[in-house]
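One structure, pasted below without further comment.
Omission of a single protein chain aside, the complex is shown with its protein chains in their original locations.
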Amino acid sequence: MNSIHDMGGMHGLGPLDPSDDEIVFHAAWEGRTMALARAMMAGKHFNLDEYRYAMERIDPARYLQFSYYERWLEGTLNLLMEKGVITQQEFDAQLSKLSKADS
Amino acid sequence: MSSDASDGADAKTALRVRALESLLLEKGLIETDAIEELVDMFENRLGPWNGAKVVARAWTDPAFKQRLLQDGTAALAEMGFDTIQGEEMVIVENSPGVHNVIVCTLCSCFPWAVLGLPPVWYKSAPYRAEAARDPRGVLREFGTEIDGDTEVRVWDSNAELRYMVLPERPAGSDNMDAAALAELVTRDSMIGVSKVAPP
Partner (left out) sequence: MPVVDLELVKNLYKTPGAARLPVDVAPRFKAGDAVVARNINPPGHTRLPRYIRDKKGVIENDLGVFHLPDSRAAGTGDQAQHMYTVRFDAREVWGVEAPANDSLRITLWDDYMNPA
């Protein structure tokens, strides 16, 4: 699809910052996100090509705003819901259960 | 994250990740030790020190170098470096007339098996956008100037093949052994945005 992910050759996407060179996760959730996405592929809930396509379908404005791992999380959630592995209702219920437990 | 606003956003995202993980656990689709193993692999076991060992060996063992350039996947397996999801490795060699640089314009494909997770700049929109069209300009941002007679070769990593650059061995390193040489090799030199500096 012709969307924002197809960036080769574009101008104006901001300055390059070579000093931004961390190689490990800046927060624990990033590592969990990557592991969960990999795990779902290993469990054959979706394949890598479907996963790339799920990230390409993220709204272009949000795609650019998201960090790399936010994109991974969004792609994973969207795909698991499309595939019926989880539902939005289940996810929302889980979120509110955890928020209540935290407060 | 530095500002309060981004801390708030980070906490919200962290909660979403916890919700997803706990939901998948409750459904019996994943086990926690499998997730921890994956995190540990990405965080602690994969990193550019692996690629540096490969480069140092190629510099000191001509037969290995030949195997590495011919079939990267097999030569890396020989050193105990397996790829992660079945992708293959292609090693491209820098020489006095050729400088290679790697990008993934469509997503952020990276040779995890030998370099670990990609740096933030590699995944960033400006690198993905500019590296294919203006590699010399991008290299300048890293302080790397490539002379006009040298061919700059961009590799856009769009398949289940991952590229690693075999940088040129720096001058003044003739007496160094593989272990000492590996210390000289930087991640950026194996992506091709810089050269290996002399010792």
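We call the chains A and B, going by the order they appear; numbering starts again at 1 in every chain.
In the analysis below, a residue touches a chain if its C-beta (ideal position, glycine included) is under 8 Å from a C-beta of that chain, and two chains touch if they have at least 3 such contacts.
On a predicted model such as this, the values are computed, not experimentally measured, just so you know.
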Touch residues of chain B, complete complex, unshown partner: 28-31, 33-35, 37-38, 41, 73-74, 76-77, 82-88, 105-106, 113, 132-133, 135-136, 148-156, 158-161
Where the missing chain touches chain A, by residue: 1-2, 6, 8-9, 38-40, 42-45, 47, 49-50, 52-53, 56
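Keep this in mind: only the chains that are shown with their structure count from here on.
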Centre-to-centre distance between chain B and chain A (centres being mean Cα positions), rounded to whole Å: 21
Of all residues in chain B, those that touch chain A in their complex: 1, 10, 13-24, 27, 29-30, 34-36, 38-39, 42-43, 47-48, 85, 103, 105-108, 116-121, 123-130, 132-133, 138, 141-142, 156, 160, 187-188, 193
Contacting residues of chain A [partner chain B, same complex]: 5-11, 13-18, 20-29, 31-36, 38-41, 43, 45, 48, 52, 55, 64, 68, 70, 73, 76-77, 80, 85-86, 90-91, 94-95, 98-99, 102
